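Note that this complex is displayed minus one protein chain, with the remaining chains in position.
And now, chain A:
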Amino acid sequence: MTGKRPIELGLLYSRSGGYSLLAEACRSGAAAAIAQVNADPSIDLAFLPVERDPGGDLDRYAPLCEDLLRNTGTRHILGCVTSSSRKEVIPVLEKLGGTLWYALPYEGFEASDHVVYTHACPNQHLLPLLDWALPAHGARAYLTGSNYIWGWEMNRLARERITATGGEVVGERCLPLGSTEVGRILEEIKATRPAFILNNLVGPSSYEFLARMHRLAATDPDFAPSRRPILSCNLTEAELPAIGPAAEGLVSAGPYFRGAAAGGFGSSPEAAAHAAVMELARLLNGRPGAEALALPALLDRVPGPGMIDRTTHHTALPVMIARVEGGIFRPVKTLPALPGDPYLARDRTPVAAPQLRVVS
């Protein structure tokens, strides 16, 4: 590392708790990128990771973020899995002038001056997924999700899109984070027989729901995933080991799936965390002291187009819709890179198909 400027890089991921698999995926993407940067003689800096682990406790994110920014040399932090935790650290970033690099899909309606969003928002996951599913599988949807901003907002947006295009939401139920009481959701799905199910549950709730749906499909082929698929925007390879054989037939939307695009990453959060570190290295390379700049000033310092949109701090990402077959995501549809549009300001809802009825 001789001749390289040492730059501390914060990592704020929960290594325990319900969503630790996603956190580990981000950590390994970051670790690979850090090793790559540090070994690259053409980059004049070396990242020194400084880790804090909130242990899945929402109330520990803000104090640990403050600890990183006050007590270490860290200005840039990779971290947070849930939107709730991201919203907890933003006030600290504002107060102390730090930048968060966020590498997971989220529900949109945010564009902080202190955050870079390197994974997808709804115009890059949910809306293309619904636009594919509604004509392919039918317009009767069941919505489920975890009781926090991700589940609520994804379901709200899905309902808006489905009803605007002439479809119907036959049921909707949310579970508290971490709850595995999925019985009532299954009863409702059995009773309503929806054309597809949108699953916005996270962690153990999702694992239990998918296991029960798998058992249901085994006893009643009418609920096989090929007939009534279960769709998600947050399912990646990182969680397949926890889901096991119940993952077969699940459909997910994301910017990357293992083996389906270049890069050799294990999952899209890993790819998004890797991209974040590489982009930060590019922005800082050859600019001593630039690591202390606030994000807008840093982006101004570097000429030419980069991966970060200067207005929204989101990134342009391809959209892939993929189905798990034999334990591997196989793309069923791929769209070219779309810019992130967090407030859906550029979105045009497809016009509802006229509903023709025989008048008797």
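Operating definition for what follows: a residue touches a chain if its C-beta (ideal position, glycine included) is under 8 Å from a C-beta of that chain, and two chains touch if they have at least 3 such contacts; residues count from 1.
The rule is simple: contacts and distances are computed from a predicted model.
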Can you work out the missing subunit's protein name as recorded in UniProt? Choose among "Cytochrome C Planctomycete-type domain-containing protein", "ANTAR domain-containing response regulator", "Putative tricarboxylic transport membrane protein" or "Carbon-monoxide dehydrogenase medium subunit". "ANTAR domain-containing response regulator"
Among A:Ser14, A:Ser83, A:Gln124 or A:Thr312, contact with the omitted chain is made only by A:Ser83
Using the document's definition of touch, tell me which of A:Glu153, A:Glu208, A:Asp309 or A:Asp341 contacts the absent chain. A:Glu153
Note that chain A touches the absent chain at residues 59, 62, 83-84, 87, 91, 107-110, 148-149, 152-153, 156-157
